[in-house]
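Showing chain A:
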Amino acid sequence: MAVRFLYPEFEVVRNQDRCVACRACERQCANEVHRYDPELGCMVADESKCVNCHRCVSLCPTRALKIVKTDHAFRENGNWTGKAITEVYRQAETGGVLLSSMGNPEPYPIYWDKLLINASQVTNPSIDPLREPMETRTFLGKKPGGIQRDAQGRLINNQTPQLELSVPVMFSAMSYGSISYNAHASLARAAQALGTYYNTGEGGLHEDFYQYGPNTIVQVASGRFGVHKDFLEAGAAIEIKMGQGAKPGIGGHLPGQKVGPDISRTRMIPEGSDAISPAPHHDIYSIEDLRQLVFSLKEATEYKKPVIVKIAAVHNVAAIASGVARSGADIIAIDGYRGGTGAAPTRIRDSVGIPIELALAAVDQRLRDEGIRDQVSVVIGGSVRSSADLVKAIALGADAVYIATAALLALGCHLCRTCQTGRCNWGIATQRPDLVRRLNPDLGCQRLVNLVTAWDHELKEMMGGMGINSIEALRGNRLMLRGIGLNQKELDILGVKYAGE
Partner candidate 1 sequence: MNYVIIGGGTAAVGCVEGIRALDREGNITLLAAEPYPVYGRPLISYLLEGKTTEEKMLRYREPSWYEENAVTLLHRRAVGVDSGARTVALDDGSALPYDRLCIATGSRPFVPPMDGMDTVANQTSFMTLDDAKHLEEMLGAGKDKKVLIIGAGLIGLKCAEGILERCASLDIVDLAGRILPNVMLPEPAGIIQAHLESKGIRFHLSDSVARFTPDTATLKSGEVLPFDVLVVAVGVRPNTELATQAGCSVERGIRVDSHSATDVEGIWAAGDCALSHDISTDTDHILAILPNAYFQGETAGRNMAGGDASFTQAIPMNASGFCGLHMITAGSYEGDTYLSREDGSYKLLVTRDDRLAGFILLGEVDRAGIYTALIREETPLSSIDFALIREKPQLMAFTRAERAKKLGGVKTW
Partner candidate 2 sequence: MKRVYVNEKWCLGCHLCEYYCAFANSGQSSMVKALKGRRIAPRIQIEERNNISFAVSCRHCTDPICVKSCISGALSIVDGAVFIDSDKCVGCYTCILTCPYGALTHSEQGAVQKCELCKTNEFGVPMCVQGCPNQAIVYEER
């Protein structure tokens, strides 16, 4: 390429006074940024290949490396930003659809950060979670409409199957294929250790992980990859994926190069073939069709497992959720537009869907208004970043949250957002054996357990502060929230008062 329109996004800054030329950076960079130059007698870098994943920075034993954003600039203006210009150049060069990974990075409002949590003072005193019991156990599933008794007056157990969560946090769907074997192993083991659930995503369940079945949610998506009787029976619940927050309205594509022997067997597709998930389920064109699938799956598993229907947060999410609740689903999972992905068209990721906070508030309100809130549990995902986000989500009406990006961060992900290249230096979003090996599940599991345990502590602390000692009492308790920097419409949708009101 004689004319290069694009300048590298990052600079690799190496302090040569500190570098001992151990070459760990070179050996650990799958993008081949670093190399030892024997003539110069030092390490050199080709920053054009750098994705700023920090693998080299994290392993450098003398802290000789840092990666900085280049200050080289286009003649930007408020309209033609550097990003906009760059993307035009890139498309002019390739003629292709721009691909991106992870969640919507655009600076749309983050409503979690515009909500404030209450605390007790004087009356309704706060509770010290270290001294008094604090219940974070949560049950997901349809709640019985009323008490039933038999002719003798004995209680009839009309409880449908439930998921029992020790903490109201689950790991959301990430397929084996989009993430590595060791990432799955870490999630599965952590879910078991934490008393919660992880989700297979739509890639089937590797035979090694059937042992974690009681802590597994198995997913059935439009590609139906890896779905068979044993798979359905292996999990504690079945999730039908209708949509994904990062790319509502479109399907998925796992490139053939990632479909190695193990993934081929797990997905039940030929080795090396592209795994294309269609945009819609070809057998679902209505709520009635969805109901058929929900009950097919319940039939197949003898009504022993709750069925989750996962939808993306889109404009009519409240109405859609109402329909889903009537389809027989036990749990609705709603995924906001900041939810992650291994690969999505950039335009879709950045422009389609709505914030999960607004979607959650709207859905919870709609289900209440229709008197069917107890027919389903509501689980939300799409960028829950901290225990504070978690508390706010529950107060807005969620029964539990799904986390994925935060979980990947715990595993070492540095949000370089180049999952689609398959060269994840942290061994997460890759199938290259040499890279997969970098994620030792012993360490990965421990870090996930640490993260969720920390959140659980903080959750209890915040609940105690509000004088609340169970998730039940916090759920949908919007009086515990106040808005700040929000307009009246936003406050109305969120169903919260302004700070000071």
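General remarks:
One rule holds in what follows: contacts are C-beta pairs under 8 Å (C-beta built on N, C-alpha and C of every residue); 3 or more make two chains touch, one makes a residue touch a chain; residues count from 1.
Selection criteria: all candidates are chains of the complex that A comes from, given by their letters.
Please read these numbers as outputs of a predicted model, since none were measured by experiment.
Touching chain A in this complex, out of the candidates 1 or 2, is candidate 2.
On chain A, the positions that touch candidate 2 within their shared complex are 17-20, 22-24, 27-28, 58-59, 61-62, 433-434, 437-438, 440, 442-443.
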